[in-house]
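In this view, the complex is presented without one of its protein chains, the others remaining in place.
Chain lettering (A, B and C) follows the sequence in which the chains are written, and residue indices restart at 1 in each chain.
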Amino acid sequence: MNRLKTSFVGLDLNNPIMTASGCFGFGREYKDYFDPSELGAVVVKGLTNEPRDGNYGTRIAETPAGMLNCVGLENPGIDYFENVILEEIKDITSPIIANINGKTVEEYIEIAKRVEKIDAVKAIELNISCPNVKDGGMAFGANPEVAGKVTKMVREVTTKPIIVKLSPNVTDIVGIAKIVEANGADAVALINTLLGMAIDIKKKKPVLGNIFGGLSGPAVKPVALRMVYQVSQAVNIPVLGMGGISSVEDAIEFFMAGANAISLGTGIFTNPMLPVEIKEGLQKYCEENNLENISEIVGCIHPPKAVEEKKEKTA
Amino acid sequence: MNRLKTSFVGLDLNNPIMTASGCFGFGREYKDYFDPSELGAVVVKGLTNEPRDGNYGTRIAETPAGMLNCVGLENPGIDYFENVILEEIKDITSPIIANINGKTVEEYIEIAKRVEKIDAVKAIELNISCPNVKDGGMAFGANPEVAGKVTKMVREVTTKPIIVKLSPNVTDIVGIAKIVEANGADAVALINTLLGMAIDIKKKKPVLGNIFGGLSGPAVKPVALRMVYQVSQAVNIPVLGMGGISSVEDAIEFFMAGANAISLGTGIFTNPMLPVEIKEGLQKYCEENNLENISEIVGCIHPPKAVEEKKEKTA
Amino acid sequence: MYLEDVKILENRYVGDKYYLMKVRAPKAAKAAKAGQFFMIKCKNDVRVLRRPISLHHADADNEVLEFYYETVGKGTAEFAGLQTGDEINIQGPLGTGFDTGIEGKKVILVGGGMGMAPLKLLAEKLGEKNSVRFIAGGRDAGAVEIVKNFNIDEITVVTDDGSVGVKGNTVEVLKDMLAKDSYDLIYTCGPHGMMLAVADTAYQSGVRCQISLEERMACGVKACVGCSIKTKAGMKKVCADGPVFDAEEILDFDPADKPGCSCN
Partner (left out) sequence: MYLEDVKILENRYVGDKYYLMKVRAPKAAKAAKAGQFFMIKCKNDVRVLRRPISLHHADADNEVLEFYYETVGKGTAEFAGLQTGDEINIQGPLGTGFDTGIEGKKVILVGGGMGMAPLKLLAEKLGEKNSVRFIAGGRDAGAVEIVKNFNIDEITVVTDDGSVGVKGNTVEVLKDMLAKDSYDLIYTCGPHGMMLAVADTAYQSGVRCQISLEERMACGVKACVGCSIKTKAGMKKVCADGPVFDAEEILDFDPADKPGCSCN
């Protein structure tokens, strides 16, 4: 019996394991190692309307138990995605989720409209961690008002479920989560990368061409878990948790913290079989602990009060 | 020739290496391994007016390349510090810096007044990462206004140099740094710990008694470096950099990012000889690279424009 | 307290999840006392905290230290994988140790599972000038296999499954002993619950009891304030004021988890 079946934003998933956007290409790249249809869902690399070349210079740096990247959202654009890539991945039976990005609210709306028309895409992951060029370069997700606004505008142009992906580089992640919930998000995904940097002391310059990059991997797990724990108690929509998951135990920590589903990112680079190992490990965990379904441990460490309140609200 | 001599907030230090508050007790604890007078300065454990018992339950958790702690500011109080501890550490020739804490602005002022009268304390590290009980429990350092206010009030009651220690759990660390500068800080120290958590999946509960704790160690280094880089370009007061330093190379990264001095914390737990190894390593680095003084590399990776601007302003 | 890179002389499986490691540590072997412990560095840099491990035995003449440890998580699993000839970095001896300055007394040592670790050297030291009885408990034969490594005569072995020695638990055996004879001091180390029961039994019988506590540790030297416990004399550090305490001194054996403040 499959004890991992999960309903998430209206999608029936075989399991709650997704791939983190940007860490699994467009679903085809790891097919030599395992069948992507084994996943609960495939979240593809961040898309923009126009193709983007991304950043100049070095894009990857390793840090203690983590890595930095400053890809700069290189992607082939929504046209190519729709016309070429979707054809290449049409055999994948798991739902495809599109991660969408923009530099202005208008760009977000445009790409959301495009995605709305693509049947093969079952949900939208709205990435609000990108710098907002119009409003001074701070990320959409760093300003509660703007985060709410972009969620609302995208909500108006799509009927697909919207998973808003939050930036952890904020003082009050709970506030942002609540605002996107109030503006129509069907779920929140967290965390995106922590802003960091690394320095090449021999060359006397930043390692990354862009100076700053996003930190991911095991190093960020404690921060991710904390935010999942906080946010999942504060909102009544499901939470897609991620940040440093690299073992079955890590995955269980996220469920207990309150994640309804999880995404795997950097951990796949280290171990390409990670998604399958976690899937099998979770199934075994359920069997050994007499859980009918993995959802039984979701949020199980929340204080009793929070659990009660949430039950009432979502009832 | 000692190439590490550093002037910091008016103190003449033999070298720019300090101990991070809370990671070196009160200066005596590691004396079997090395003489604390070898340090540039000793920053002691966070002090409060009244003795504090700290938090209940488990206070320490290990995380990938890092650790969490929720000591809860256990400390013997300022009386005991003044009357007993200072006597015990009177042989230390390096300046003693007191890390001070409060739950209200009034508490900060009280302890600052006490410290002002203690000759043996050469500077104050004003820790504004603690929850502000009066204003809803968010840290003093999370709200620019409150951060400015507490700096200003402490400034008014002390003639000692004030190093304001910033919390990294904020959207805009640069804004906070500027505000504390404007309110009289002589330097900023960063970063304090990132808020995180860990879960014991067997016991189905948070590892830490307090649920949340502060993340430190190599894992946080990329975030710390990024913040030091940003802040040091934005303010005209010196920066005390810290967060995950565990090798000579890490230390050099911090100087290049813009730190005028550094503090060692978690790295000492892993390797009690770290301060001495870094001191010797930096001296050797200066010799091999023909640097008269380590300060020559401070901020050397800043964009030329920022360097020029800062020179003009501080001239 | 020293910081030494030491060579592993032997690192062998004992039974159940227990291993015995012997290292050559010239300085520490001369200084170490029963009940003290070492902070052992992990080789995998993903683990930044050293692991506190008790001194099992110290042979000053041959400069040998012994550690008896259980594989619990990844750190101790790493230790179990080390080979003769490998080097590890140890910091210690740390802590105060057991009170071994007594003479002509009748004492009982109660060890459970991994808690047998600090008792080998203790039994040897106390045995020189006192009458020592030893109760060794464990899940099964594998968990008490280590007693073959002890140089004492008066030993009562108890196992949960009765696979060797008496079937039962250490506390029952202790109660029996105390009922039959009178003793001056009890020393104990083992699982938390067992130690509480031993301490309680000792208290009921009016016998002084020394226990060896465990707390998560970062520094091991009183620098991080991570390992505090509440005692009659205020907050004490398990690493430096202990790990051995008089049971009666401890005020809050099982502090309830309760959110305080997230300050360091």
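The rule we apply is simple: a contact is a pair of C-beta atoms (placed from the backbone, for glycine too) under 8 Å apart; a residue touches a chain by one contact, two chains touch by 3 or more.
Treat the numbers as computed from the prediction; the structure is a model and nothing was measured.
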Practice item. Could you list, sorted by label, every displayed chain in contact with the chain left out? Key: A, B, C
Check your understanding: Quick one: which of C:V46, C:V166, C:L196 or C:L251 touches the chain that's been left out?
Key -> C:V46
Check your understanding: Which of these touches the unseen chain: A:E74, A:D135 or A:D172?
Key -> A:E74
Point to revise | Residue in contact with the excluded chain [from A:S94, A:S129, A:Q233 or A:S295] | key: A:S129
Revision key, fill the gap. Of the candidates A:D53, A:E87, A:D119 or A:E288, the residue in contact with the absent chain is A:D53
Revision key, fill the gap. Had the left-out chain been drawn, it would touch chain B at residues 64-65, 218
**Study point:** For chain C, the residues touching the chain missing from this view
**Key:** 43-46
Study note, to complete from the structure: Missing-chain contacts on chain A, rising order, are 21-25, 29-30, 32-33, 45-46, 53-62, 64-67, 69-75, 101, 103, 129-131, 192-193, 195, 205-206, 209-214, 217-218, 246, 266, 268-273
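FYI, only the chains that are shown with their structure count from here on.
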Practice item. Kindly work out which chain lies most centrally, taking the average of its C-alpha atoms as its position. Key: B
Review point. How many angstrom lie between the CA centroids of chain A and chain B, rounded to a whole number?
Key: 34
Check your understanding: Once you find the CA centre of chain A and the CA centre of chain C, what distance in Å lies between them?
Key -> 46
Review point. Taking each chain's centre as the mean of its CA atoms, how far is chain B from chain C in angstrom?
Key: 36
Exercise for review: Please list all residues of chain B that touch 2 or more other chains.
Suggested key: 64-66, 195, 205-206, 211-212, 217-218
Exercise for review: Would you give the residues of chain C that are in contact with at least 2 other chains, written as numbers and ranges?
Suggested key: 45-46
